[in-house]
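Shown below is the structure under consideration.
A single protein chain has been omitted from the complex, and every remaining protein chain is retained in its original position.
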């Protein structure tokens, strides 16, 4: 190879300045920031106490009227560090979590959007979500899908406040410049006569009308996933611990689309974990991020060496590529619901998982909420 | 084109004889028999009265001891015309139907075979089928899968005779020279502790243990299909007749594998039809053949112009490519269960269906059983 | 279990006679014939010398005029033992092989049928097959697909006789009562302007017109498979013997549908084997059957202990579930083309393969053709 030219500092500066002014860049300086050895991100782990969230949500019920002051009465979780980067409404870089309140007699009119959504019911009963007209009644612990671009609305026929989690892939869709939204023109999408139809169709065997076979694919033919049934399966699993215990998640089930065997929602994964009293899982990390909600129990999760203590109702953020392990400190079973962006990582071939080399992390600090 | 040679009759005879002795043949004479314009077959429509079948089955219970005189105490349906062609045990060219009896306290030991099988429960309760160790209890109207090459056994813990239909693709597998069979060496495949597990897993929502995702495919993750649930779905369907009524089959559901949306068994299709009082379906024909069992009701089916009158318990054969239509003559709903070779025709690209040009057939004769 | 009833011989005879007259059968006597431990069949191994076949085919060219005496001038291979069972035109229980002659200036008009077909070119050039109007020119060693229900015709623009193999799944489709056939009403399906289009489309890279993406599936987007290219790949393979040599088939390639990775035709598999001089493969058996054609070389194949000596042009039958091994006795490479029913066995879950326990068979007799 010919010997390289000698170049003066002035010439070099001119070269790089000229490049910059031409909106060109020298990869040899910037590669390390563009293609990193491991995931780099700004997502911060954080935990919100249920009491705090609930107070703000209930207060919103006092001061806001849906349909007048707000289409939906929702308080969302804001990742502190992402806020510093101007990212409003981000729980993680891909996921959004909002806590919605619907009071007796109220409704939220139909709309649809390119964001997918799952609902997880926290308090109350007597309300339903209608998805493309199919009514699904909501009870504590249930998960309900409103897949991307399906018309959905909520109506409350019951007598007590109804509170649920909305989980959407707001950050993902925003990053991909793919957000579309439309309200339904006439308020409500026509409702079908049958209730909980898709939930029942697969119950105790699977049948479809002749000639109307379900094609494997999305959206899932099941809209509502009952807590009672999820709990039953988790209880059955603990009877065969060797076969069913997951080292990192205790006893854990994923909500699936029965026609594909994949996650219930196309882009948003969902999981329920059961931790037995004193169960302490091993630590691992993975590319996907998650937002957790404590359905029942008391314990803590260690994330990157920091201890996050949780109890019933709390929410916390698991950033991407972060070591984490869970501990049930209570005398009862703990149930953690979480939703995540794992299906996106899987489908794009980007998921990767690693066990902690020592099994467990050292706890270096204890988290307390607040700025 | 050059003029063709003149050839004497003697030379011609020599030519064809020589060809025959060389095991060669002239396609120009035989094409019409090999590649026919429409399906040609030897399958005869036939009907068996339940009383006749049941008497012979119950009598077998008196004279045969399972495990000594017979591994399984089964009386099978024999297509009369196929018997003339030496085909023993054929219901249609592809399908076999046997009626099995298991008495209280008895069992049928584990075996497996390359034939697929479905069971449809006709009488009794308290017995179970175990499929690869998973126990599924059997009740009237239920369908149970024992997919090809799965270990299966039957045990009767109840107090009354248990009778069910065995549906296998004996003819298909024999024609394809693909029959394999093995008894389980030590009598019984190890049983799992959970009962009806796969049936329940999909009930009211779909969950799988984390990291053990069902891959779409066969065998179906559901083994047992409950009559109670099939009936519920059929009843729901008749609330929206315009949407759900099938011109040829009344209200009809197919038993599916939820992970593929295809038929429950990979090669054997299964269907339950509900005919309302006085319902008279239109006539059509299709490549696939079927064997019917009358779960409930009273009526008749016209097959290629011949009337087959049926009532509770009867069985009848629908040959391939045969016009057929169903009539419920009773004052109650009629329920017809059938199994078929449609999945084979579908997967091989050979299924084809045709509506009768006049909607209905003329009845030219009435069937009576017997030789 | 309660003691079984004592029954007289007369009563027993009455029982079985009555059952028979009711077209019912005792499974306890017949199970062993219906569900056999291993495949049972009537397919006989056989070999035809090319000279014999060619003489009869060429003679047909002298005495028959296509379009007048015969739509297609074809001599087919007849399995001797299947003929005894009345099965005319069967090479194996599923496969048919015919040798077709087209003279210069002749044509065979368009038709289609539910049978799939492959063509393998033995002699001549200058003719083409048009498949749904796409013209594919035929040269020695090429394979051409005319998938089930595609319109196809042959035209000869060249100057010498053109001879090729037609391989169809006649037996399979007949057994399944699924034969449909139609001539094209006006003689010829309209031809497209581009020649060999689908063959070229995938050449040296894969491109499709925007918005007209090939969906994975059948029929294959490739119609013509060139011998020149098959040979090139086989020659490349022998450079890495450890990686590429197959113990049972030497160097072997399968013709595939690039959109599925599965066999080129949906139901008919096709394979080209290259045996190096003195190469002697190991023995195995499998459920699927095959018909072989010797493209080049001299050697023998041992089938169930019988030696079948072959040379260029010969054809032979490999029955299902038969031990077989191949030997190249010549000083040049041998090339064996074969087509089979493996895709059917695969797709129905019925394929099974077994290595010979001693690696090779003992030769017990040598085959000579004739009755």
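Quick notes
The first chain written gets the first letter, and so on, giving A, B and C; residue counts start at 1 in each chain.
Methods note: a residue touches a chain if its C-beta (ideal position, glycine included) is under 8 Å from a C-beta of that chain, and two chains touch if they have at least 3 such contacts.
Please read all numbers here as calculations on a predicted model, not as lab measurements.
For the chain that does not appear, the touching partners among the shown chains are A, C.
Of the listed residues A:43, A:237, A:271 or A:334, the one in contact with the hidden chain in the full complex is A:43. Among A:78, A:125 or A:304, only A:78 touches the chain that is left out of the view. What subunit A contributes to its contact with the hidden chain is residues 1, 4-5, 7, 12, 15, 18-19, 21-28, 30-31, 33-41, 43, 46, 48, 52-53, 56, 59-60, 62-65, 69-80, 83, 88-89, 93-94, 96, 98, 103, 105-106, 113-115, 148-149, 168, 170, 172-182, 218, 266-267, 287, 289, 319-321, 341, 344-345, 347-352, 369-371.
Residues of subunit C in touch with the missing chain: 193-194, 197, 199-211, 213-216, 222, 224-226, 228-230, 232-233, 236-237, 239-240, 244, 246, 249, 251-262, 264, 271-272.
One rule holds in what follows: only the chains that are shown with their structure count from here on.
Taken together, the touching pairs link the chains end to end in a line with two free ends. Averaged C-alpha coordinates give centres for subunit A and subunit B that are 45 Å from one another. Centroid to centroid, with C-alpha atoms defining each point, subunit A and subunit C lie 54 Å apart.
Among all residues of subunit B, none touch two or more other chains.
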